[in-house]
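Complex shown without one protein chain; remaining protein chains in place.
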Amino acid sequence: MIQPLTEEKGYTLTPGSEGLIETQTLEVSIGPQHPSTHGVFRMDCTLDGETVIALKPVMGYLHRNHEQLAERMVWLGSMPYTDRLDYFNSMTNNWAYALAVEKLTGIKVPERADYIRVIMSELTRLLNHTCVIGFMLQDLGAWGTPLLYAFRERERILDLFEAVSGSRMMCNYMRFGGVRVNMTEDDLAVAKDIVTRYPRFLDEFEKLLTSNEVLLMRTQRVGILPKELAINASITGPMARASGVEYDVRKVDNYGVYGRFDFRIPVGDVGDVYDRYYIRVLEMRESIKILQQALRDIPQGPYIAPEVKLRNFKIPPGDGYGRIEAPKGELGFYLVADETGKQPYRYHVRPPSFVNLTTLEDMCLGLKVADVVIILGSIDIVLGEVDR
Amino acid sequence: MRSWFANAPDSILLWVSIAVPILFIVSVFPGIFAYTTLVERKALGRIQNRLGPNRVGRWGILQPIADGLKLLTKEDIVPRRADAFVHFLAPVLAVIPSVLLFAVVPIGLGLVPVDLNIGILFAFAISTASVLALFMGGWASRNKFSLLGAMRAVAQVVSYEVPMVLSAVAVVMAVGSLSTLAIAKAQSGGFLNVTRWFVFRPWGLVGFVLFTIGAMAESARTPFDIPEAESEIIAGYHTEYSGFKFALFQLGEYLASIAMAGITVTMFLGGYNGPGSGPGIFGGLISMFWFFLKLACMIVLNIWIRGTWPRVRVDQLMGFAWKLLLPMAIVNIIGVGFWHYITIRPLAWVVTTLWLVIWFMVLTKLAATENVAPRTYRYAS
Amino acid sequence: MEAIEKIKEIAVQAVSGAKIDIVNSTPAAQQPALLVDREHIYGVGKFLKEDPRFQMDFCSCVTAVDYLPKADKPGSIEVVYHLYSVAQKHGPLVLKVRAPREIDQCRVPSLTPLWRGCEFQEREAYDLYGVKFDGHPDLRRILMWDEFTDYPMRKDYVPPADYEWEPTPHDDTLDRAISEGGIMPPTAREELEKEKAKKK
Partner (left out) sequence: MGFIGKGLLEGMVVTARNFVGSYFDKERMVTVQYPEERVQVPENSRTFPFLVFDDDKNPVDTMRCVACKICEVECPPQCIYIVMDRDEKGKPQQRPKVFDIDISVCMQCQICVEVCPFDAIKMDNDYEKSQYGRFNELVEHLPDLLKSNEYYNKIKPREASGVDAKLKADKEKKAKKAAPAASKPAAAPAPKPASATARITIPDDAPFTPEQREWLGKFLVTATPAAGAAAPAGEASAAQLAAPATGEAPAGNWPWHDPGMGIQQRLELAKNKPLADLLMAAMAQTDCHACGYDCRGYADAIAAGSEADLSLCLPGEAETENMLKKLMEGAGK
């Protein structure tokens, strides 16, 4: 339930006329054009001095009715559009959609394809988390240095994506029952090189950030999200795990071949911005472990299920929900097929960053404007996914 | 030549002696400002593994000129409901005090535009005046972000004035004069003109750190750039400024930070003193060289910090000033007292150092309201 | 987690008067759903959330589906909730509730008081399908702008002519679409014709 604005943190307005100085609140609309709203996102803040006493997220500036577009198209046609949802992680978006369709049709994915998917999505997780930390530090006012280090590393991963899928960000790589293009040995070698190089970068990155007093002062005990609220508000991904929720779809559903890999789920206890930052660092280290194992024992074989037709692809009538652990949280696709089965009758995306915004206000009340910005940064939203 | 000067009427000498330093300040320091921006962009670029500006001329050597032309030719936008006159006045007022600051900065042996006997006092008075311009700019823009920025600027500059002045008081006590020239002179001599710099005294070191932090906050440099924190309040008090008014704000800000660096050098880093500096034309040139070298070092330090550290929050900034810097400055003054009255140097060293270190530990413990530390994390079962 | 029939029996016993049917998904998906009547969806949800056997404390996905009236059965708008349990790591348990398509009668009880996670997603369903969620703390449009009046995801929704229409090279494609009675909604066609007349 939504708590009334000022009671939750026991915050009361600074004394008005009966106090010393006549004060009044200030209505500031942060966004839609603002350096640190990560796109066209708006927060209607009510400020008492510098303190936030009310905050309403306003979204939809990037709304293009992705779902209706998909319902007017054949099943395959909306695969390239999923790239545009969370334009940072097109690989995981592709996988989520392909996984949902495979759930509905019962297509068996060849082993090699599953391994390739794991490799791609873990690389995506690496670049997403790195860049999120960079953006968050940008919001903290570090003049672009961590962000550009993050982009420097992301560049290598994007080059690999281009070499494999043909495009850097709009990969359109997965297909129902596999992937579109096989991964050659050179590609795998490049991936191995990235994986061996990454821990070194992470160490340097942490040396720059983790024990930095200013960062500690700014992020610890800021934007605390209690565990119960996190579960009740359907918060997923690193944000939920930072609040102590031991839930990771990779472990719970064991989709793909995740069951075969040995990796752990880092969990925070406080649930503040610092936890969200450090949980991401730890997850990157776990992803590197997964990548090492996947690259070690990726089998030969077909990379796509041969019986799947590219054109006139049909799905038996009915509905189904498929979800994966995207870097930002649980990304799910709810699909309904009607009698003809040529097109989605209903195509719904369950975007993680949209749902994670639910508790933005609860985390921000009673804090300063500067905190609002970094809390938003620590939620890690992409507006292409929030507005769809 | 010299004889001609000697015979020239005093009026002419007076005007010449006024015109030369003014021309020097107005010509040299804006140039330093322009190339500071270039150096800053190049250095930040390299720190971030970029190339920095390299298109205008070789190594982008002409970049500042291009920027200036661009800003000059840009449309000057004034918000419709803004207070146009104040909005116009603010950037002008922002530059004046920054230029005036250089009047008391000795850039070489005996080379100070005006040898005020209250030089330091004058410097502080003037440097605080610039906050007025910032507030005018923020208020006149009729923009909530500008207003927030202006408020932050006022609070920050006023509260950092105090520890800065107090840490300067230490030096003034040690020298016994407010004149910048006298302070610089007091640091001459010793081995290679180096050992007597105040920064090599325990109280001098503390004072240097305090003063540098204060100077950074006063001129709103990272990590204290909250008046124009671009990620929170878009550009603070100059959100609504464009074209050359914006350039003026930048000019004032950079000149102020350069002048503050100059005063820091004068008070703690031995001013123009250095190996080889001394009387005569040659020694004078060397002294100028040393001064500008130290100035460059201070500027580079600023840039380096800007490229590394995140920004602190408003309340933390205030807490830092009032809970740590201010008491530390007072403690430092007492430390100078010890230094002054204990005539046995080694003993003075020991006593002052102990005094300062102990108090530093106590104060840091007291100032840390919430203990922040890296954490350890568990893994889901 | 028990079989869906078992769950249905338990729920029917727990929530008196609840009418629950089982709707099947695609044969492969194996995600049968409980279709609960409007009056008891809140009670069933509350029971499923609090009962120690299920502990459905995590409502992952909320959405609506628009079924046009067919010859045999009337149309309806179906709201779908996908429930999981973080505590016991099982799920999904799919809850469905149907409401008539008419704007004024299209109301279902909101489950936001049970699962805060439904807040934005129910707002989205209201925005795009016009489902009124009774008991929702603030039911406002979330993706479309507030002045927007229609519900764009409904199957019978006709998009208005693009008022920002400007001549583009695919005019001829549009002409072909018109001549072949193709992709464009009638209003857009009139708009296009007007534009053409204006250009000539």
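Order of writing sets the chain letters: A, B and C. Residues in each chain are counted from 1.
Heads up, the rule we're going with is that a contact is a pair of C-beta atoms (placed from the backbone, for glycine too) under 8 Å apart; a residue touches a chain by one contact, two chains touch by 3 or more.
Here the structure is a predicted model, which means the values were calculated and not measured.
Looking at A:172, A:220, A:287 or A:356, the residue that reaches the missing chain in the full complex is A:172.
Contact with the chain not shown here comes from a single listed residue; of A:68, A:212, A:343 or A:358, that residue is A:212. Contact with the undisplayed chain is limited, among A:56, A:180, A:264 or A:289, to A:180. Residues of chain A in touch with the missing chain: 73-74, 76-81, 110, 145, 149, 152, 155, 159, 162-167, 170, 172, 175, 178, 180-186, 204, 207-216, 300-304, 306-312.
Contacts to the hidden chain, counted on chain B, fall at residues 43, 46-51, 304-305, 307-309, 364, 373-374.
In the analysis below, only the chains that are shown with their structure count from here on.
The touch graph of the protein chains shown is a line.
Taking each chain's centre as the mean of its C-alpha atoms, the one that lies farthest from the centre of chain C is B. Averaged C-alpha coordinates put the centre of chain B at 61 Å from the centre of chain C.
Centroids of chain A and chain B (each the mean of its C-alpha atoms) stand 43 Å apart. Chain A has residues 246 in contact with two or more other chains. Residue positions of chain C with contacts to 2 or more other chains are absent. Interface residues of chain A, counted against chain B in their complex, comprise 26-28, 34-36, 50, 137-145, 148-149, 152, 208, 210-218, 220-221, 241, 246, 248, 251, 264-270, 274-275, 278-279, 282, 368-371, 373. Put simply, chain A touches chain C in their complex at residues 1-2, 59-60, 63, 65, 67-68, 103-106, 229, 231-236, 245-247, 252, 315-321, 323, 330, 332, 334, 336-337, 345-346, 348, 350, 354-355, 357-359, 387-388. Contacts from chain B toward chain A in the complex involve residues 44, 47-50, 144-145, 148, 222-223, 225-226, 229-234, 306-316, 370, 372-375, 377-381.
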